[in-house]
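Some chains omitted; the rest stay in position.
Each chain carries a letter (A, B and C) given by its place in the written order, and its residues are counted from 1.
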């Protein structure tokens, strides 16, 4: 299984993703330059964090139009798994591959800290190595990670089981106090309806090495490596 | 008007695009600004909203529908923002 | 047409450029004629304090700069380079952006970060982490001044966060102090470290006659005109008029520039490379020529520009950010172009290296500047300013400071913004990118895994300016000792350091005395700890209308951890562990934060540092850590033993209590609790290992004793000088962690 890690000008978690995937998760990952248009030979697309195109205008607004994103759209349309982390999540929302948008954190500051996440569903190819209700300790690092969607979208996300991760407290409760950025319904990560596109604000690649305090991020990478079969 | 850069485009037009957060979207920046304005002595204010102002110099006329497309798809995000577009003579 | 060519050089024009009549005579001698207006501007920036160190260079020569690990010495290139083994090396340096930050905190701090990062990748090193050392006026209260200080603090932190986060270089540590002496003149010192292979060291010389000179990066604009000269003046009311000097940073551009330059250096096409920092194009052309022993000729018409109608004077003196000068090996131009195009960077071939030793700047056919490069770059006048006579700080008369309510005093100290938790600051910084931060901010020194090199580094910035105010020599010695101690507490061995000398106007003899004393103190301590100086920065003229800042010679030290199992943090780990004090209980209250926070005074001499004792304590703690016997280690600094204990209780994810009895015969509890005597480290050890540890320490001849036990809470209990004190952890935590968020409105 081969992972493509996209590199936009301004991506800065690309090297971390490749390192975590290759050196720790035991996967095989390689870079794909934003001017490239082919994803042939790759099984999973990772859109890493950073500040693509400086995040000028809005986070992810310009990256959405880059050449490689056309291929990502086709890759996703044909059912290929795509995971967007942090800036990658923002790019996926801007591209319309995921519903909603990510806006400025409620407290207005950039926040870099560990957070707890509750796995809302493991019936996805991004979380199948986890147990529903399990809490994961994975860091965030963003200034614009407050998830917004209108009521109708939120209802359908909920109804379809598209919310995969919610910010929660140590007991696994999605409380206000455990919500670092003001996200609607404590949403930290969602998938698309088809189930093959996933965006999340926390950085699983930063939670793979025990020396960094947590290995819970591996749950997500291992899920992807395991592949996914429709539960019967 | 002594700036030579401005003179270059005096003949042309300008597009002004204002982008404001939709009323239903949390605008913590606006709320913080409201707080600061009250602190500054202007107590009686209603809501404050903060958005973007994009000024584009246009040396020659452009297709309005293209301009609107750019304002809608690139300069704003319709999920969270409304835009207004105005073409003025520079 | 360049009208400035015709501007007559009157004594007023010369004075406005900060050039003295003697210096002007020297300029005429160098040129053998009158300078034109542009040349005068070029001399004025190159001979400013910021670029030439003319008032400090004679002092800086006192620093030790050699050692077995030094690959490139301080001053030779943009930053010194230190061997870390297995063919890997590090380049690191600290730099100030004080004046720009006073005028525009966000952009001032942001461009400071950008500048130091360029210094590092110019060396061929990939920048892997940053730190920052900040000083502001008091942020408490509702006065206009406090509000200004809060605005500066918020803006500077946001600016560092903006630039560092965007470019993807983690900010893993630093320090922040608040003191009235910095009101109106904040200090913003930023540190960056990069890694490289020994054979990747890049040089900043213009070598190879006939090699083309490339300009790459952001287009030149009128921003930051003569910033170096601006940094070399006192801040006054009129400084607002200097506002055009404010530069705006573009971290996105810098990220592209960084990647492009590293790719370029790896391609082997580069003969020399130099960033355009202070004094921009001027400084980079004459310095590369001087280093290469060559001449450089450039044509300003070819320089990419953001604005039209710029004069040679403006182009040469502009401090637009995110630009580099690259000397390319002839014949490799196409490879170079392809790399710049890949990264979407503006670039141009603007000149050539020649053999006449001149910095020659043309504008098409006309010559705008023609100056012997080496004389311009290296022959600035050097001054030894008048130093005031030395005076020893008055001994502390303790009877003037009656013992305060110690219960309240600890809370007051923990709530003092200089001591309170800086989480509000560091959580705005992405400290986790690059997967290196294994000890996060909030412990003594940061510990960082350099993935590409498979090495683990520890780093800390330190300076207690109250000590330096009371006795600059002792204060400077302690700054080095404290940095080394912080590094020892993580299990690391100190390697080298960089310094940032922040002082007032050197023309005032009392300020010059402080500078000289501090430099001598630093130099002596660097020898004692075997940590050569890799480079640094001098920022003088830090004065506001109220006077000079407290002398602040900040140091940034780097150490190496040899085994991941040695990495140690400052917070307690388990109830039941024994708490040991390594070092003596101490009794020096002079220049302490207790006197400042509780009695409102900066008084008395700072504590005395004894190198032998200090080295023994640090060495012993490191030995214990390496033997796997230490669960936490934290040094005693501001606020003494009581604050150190509280921090060990509070700063981990799980909070612990402690029951402690302070030994020693101090008559007063405040002395026992809050004295700042040096060479003390609080460690916690498994109760079963306590005897072994004490035996080991005794064998090393290091004074140490058990002072208490870690508890599950809910209180911190301390007995001192016959008094029994008890603080609920929750209360201490509120004082310590709530202060800055509350003051800053969360």
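We take it that a contact is a pair of C-beta atoms (placed from the backbone, for glycine too) under 8 Å apart; a residue touches a chain by one contact, two chains touch by 3 or more.
Only a predicted model underlies this, so the values are computations on that prediction, with no experimental measurement involved.
Although each kind of chain is drawn only once, the file as a whole records copy numbers of A x1, B x2, C x1.
Here is the rule we go by: only the chains that are shown with their structure count from here on.
Chain C has its Cα centroid 40 Å from the Cα centroid of chain B.
For this pair, chain A with chain C, the centres built from the Cα atoms lie 36 Å apart. Averaging C-alpha coordinates per chain places the centre of chain A 31 Å away from that of chain B. For chain C, the set of residues touching two or more other chains is empty. Touching two or more other chains at once are residues 107 of chain A. Residues 158, 161, 165-168, 250-253, 255-256, 343-344, 426-435, 437-438, 440, 449, 451, 564, 567, 746 of chain C are the ones that touch chain A when the two sit in their complex.
Note for the complex: chain A touches chain C at residues 9-10, 12-13, 15-16, 19-20, 49-51, 53-56, 107, 109-113, 139, 141, 143, 203, 205-206, 209, 211-213. The touching residues of chain A, counted against chain B in their complex, run 57-58, 61-62, 65, 93-94, 99-101, 103-108, 146, 148-150, 182.
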